[in-house]
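Missing here: one protein chain of the complex. Every other protein chain is in place.
And now, subunit A:
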Amino acid sequence: MTELEVQVLDEVWSGFVPLKISLSKHDISFSGTPLDYYICVPRCSYLPLIVENISKHFDQYTSTDYVQDEIWFSYKSIPLKWHYPIGFLLDIYSSILYNTVILNIPFEIEVNFRRFPADTLLPYKGLKSLYTIFQNSLKESCAMLLGTSAPVLNLSREQEDKVWNCAKTGNYKGFAESTRDFSGLPQENCKLIPVKIYYQKLGNGIMLHPFQASEQKNVLDAVKEVVGEFQGKIVAQGIEIPGESDLHWLWKCLAHPDNFLYITLLDS
């Protein structure tokens, strides 16, 4: 890793997303207008991690017959996937105005205490669900990179905890210390580049594709390989990405803590 790459990673990881959270109108049980809740959360972090604070704040406005593990979030009534990094959710719901990518800041979302949308969200059983998804995502990206997830499986319990804490708090340097065997690898050591692409036009929204690291390709060619002709904007970590950027380099500098590069495609 060059000094510049480390600096980029450090800055990206320490980026925050300002959230403005309002209580879903279906959950307001008492008269009075609930005050919105404002919070800045690390880009790399996840929505379930703020549930405890949120429920304390809105508790007084809603009846108490809810289950903490069934609290979920939505944007304009669309359920937000709790297992996607918050920064990625912000990218997905950004828009294009005058040919410029506009991030919806603050990200105005709703919190919902009931009617968990089990048809669109993965089942959630508390923070253990989030931790399990994160660990498996890390193993999955490692299996793409190296053909085996052994370096992640071989982490000690202490290292695992450290990696998870660094992910939650956006601490790149701490993360890098424990993950040298599988993060920031040079191209010649990688098999497939772990990339997740979100494009609304794809059936499932998000997809994985086996980009061979040896093929050295720019991000626009990579996108075209997956979705065909593409004229819109490519966004990662809230940044509009020039089409000629090298895909492996982007992964190295803009990957999330689960070691996946999350690319969002926006139509102009």
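Note that in this section a residue touches a chain if its C-beta (ideal position, glycine included) is under 8 Å from a C-beta of that chain, and two chains touch if they have at least 3 such contacts; residues count from 1.
Following the convention adopted for this analysis, contacts and distances are computed from a predicted model.
*Asks:* Could you check which of "Mitochondrial import inner membrane translocase subunit TIM23", "Ubiquitin-like protein ATG12", "Proteasome subunit beta" or "Large ribosomal subunit protein mL49" matches the UniProt name for the chain that's left out?
*Replies:* The record names the chain that does not appear here as "Ubiquitin-like protein ATG12".
*Asks:* Specify the residue from the set A:40, A:67, A:105 or A:153 that touches the hidden chain.
*Replies:* Of these options, the touching residue for the absent chain is A:153.
*Asks:* Would you mind spotting which of A:9, A:144, A:166 or A:247 touches the chain that isn't drawn?
*Replies:* A:144
*Asks:* Sort through A:83, A:217, A:233 or A:248 and give me the one touching the missing partner chain.
*Replies:* Candidates A:83, A:217, A:233 or A:248; residue touching the omitted chain: A:83.
*Asks:* For subunit A, which residues lie in contact with the unshown chain of the complex?
*Replies:* So the residues of subunit A touching the unseen chain are 81, 83, 122, 132-133, 135-137, 139-140, 142-144, 148-150, 152-153, 192, 201-204, 207-210, 225-230.
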